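Left out: one protein chain. Kept in place: all the others.
For clarity, chains are labelled A and B in written order, and residue numbers in each chain start from 1.
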Amino acid sequence: MTPAERLYAGLADPQSLADLDAEAWNGVIRVARAEMLMGTLGTRSMGVEILPRARLLLDEAVATAQVRQAAARYELSKIAEAMRDTGIPVILLKGSAYLATGLDAVAGRNIGDQDLLVPEADLNRAETALRAHGWQPAKAKGTYDDDYYRRWMHELPPMVHETRGAVVDLHHNILPRTARLTPRPDLMFAGRVEVEHGLFVLSPEMMLLHCATHLAYDGDFLGGPRNLWDMDRLVRTFTGNEGFWDRLQMAAAAHELTAPLMRALRLAAHLYGTPSPGAMRGRTDIVDRLAIAKLYGHDAYGRQRRHGAAFALFVRGHWLRMPPLMLARHLTTKWRARRREARAAGR
Amino acid sequence: MSEQALHAGISAYSLDPDIRIERLEDLSLAFHRQSGETHVLAADTEIILSTLGDTPLSAQDIAARLVAEHGALESEDGDPLTLIEARLQELHRLGIALRRPSA
Partner (left out) sequence: MRLRIGPAIFDLRSPFRRSVGHLAELYRDYPQGMDGEVYDFAVRARPISPLRRWVRPTIVFDADFMVEDIVPVEARLGLLGFEMAINMQMALGYRREIVFHAASAAKDDRAILIVGDSGAGKSTLSALLSYQAGWRHMGDELALLTFGPEAVLRPYPRPIGLKNESIAVMRALAPADRFGPLLTETVKGTVQHLLPPQSAISTMDEPARPALIVSPRFRASVAPEQRRMTQSEAYLRLSVASTNQLTLGEAGFETLVDLVRNVPAYDIVYGSSEDALSLVDDLWREAR
């Protein structure tokens, strides 16, 4: 088995981790760190007897995730406060939504940026409300980047809180305007579910669809194992709901997201044995095979992604000038911004 | 909150229960358990903060408490009440104080 196979098997069936020796763990830890699944593996493996040093490293990742989740919860309350008097319905997306709903997908997960969906007509008002509460656009208004986001993207440029450094991404749809598929935000708002602080999340089927869409549009299946794990957790949470699969199928058709949904279900079944009705998965195609090669294609160091020399130079320059604390904080922000730009450019 | 404050539509403030304050020999630190942020408090802010608790108080309530404790309030930067209100707003902006919105 390759380290990636062991990781996916370990997430699906934590007992399988009990058999791993130190060298197997060394491979699994590299892939788990590269794919941001270390904290998740840490929570999944609790109660399983594994090597003590592996336990130590997993517990560190879990503790980090817990601190980040607490901070993310705080951000949610502050966002709610900023939006309270506007009357704008705010739907939390992805990690923020799993956190606010207490879904299984959140266990051990590092939550950074807050992703919010608001009606397009309210976008400017929402931005104004956030600005009044300290979130400022990371890109100066009128610059090329700012213009690019506003014209072509399904979100505004990231907004960064002036004192806390927390990042909010304000979306008006779940796919860029440039995408061929056109999900319908009106239906998303119609089906929204209220959670804490007067904030909302997507309906279960829409939440799953959004997750599936991400996988297909994140380019190069970057972050695929993490995303598919979310799929797996969501499916297992919702599959018991009466009529869930029918509603999912109808929602997929209404939003023209049937193809990405089927692919995501196929890949999740491949990695984690995620259950779904056969008709919802469809047939394997060439893209699946490429994706699978990618999803299992880590070397012994968990290496998969390649970043350009520009990033390399950026970090080098900063390591020399900045105290490491600042570096850590600054880098995570920059790093996230960079990933987003890569996504926006379709790379 | 005092009746007076309620009717006048004045904001009232309480200490965020997630805040932990540690007094050092010179200044005080406020640590927010949930957000993980640490704030260093200026001396006058700390005095105001020391009056805050679970019960929401307006700037006027706080001024009254400070007068009771320290005698007459004096400020070189103008009206003490304005100063207190400004500090409270700052504490709220930093997430140290909770604000009950005006009626």
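Basically, a contact is a pair of C-beta atoms (placed from the backbone, for glycine too) under 8 Å apart; a residue touches a chain by one contact, two chains touch by 3 or more.
Not measured: the values here are computed from a predicted model.
Only one residue in the set A:1, A:63, A:132 or A:253 touches the chain that does not appear here, and it is A:63. Where chain A meets the omitted chain, the residues involved are 21-23, 25-26, 29-30, 33-34, 51, 53-54, 56-57, 60, 63-64, 66-68, 70, 301-303, 305-309, 311-313, 315-316, 319-320, 323-329, 331, 335.
Where chain B meets the chain that is not shown, the touching residues are 20, 22, 24-29, 31, 33, 36, 38, 40.
In this section, only the chains that are shown with their structure count from here on.
Look at where the CA atoms of chain A average out and do the same for chain B: the two points lie 38 Å apart.
Chain A makes touch with chain B in their complex at residues 67, 70-71, 73-75, 78, 134, 163-164.
Against chain A, in their complex, chain B makes its touches with residues 18, 32-37, 93-95.
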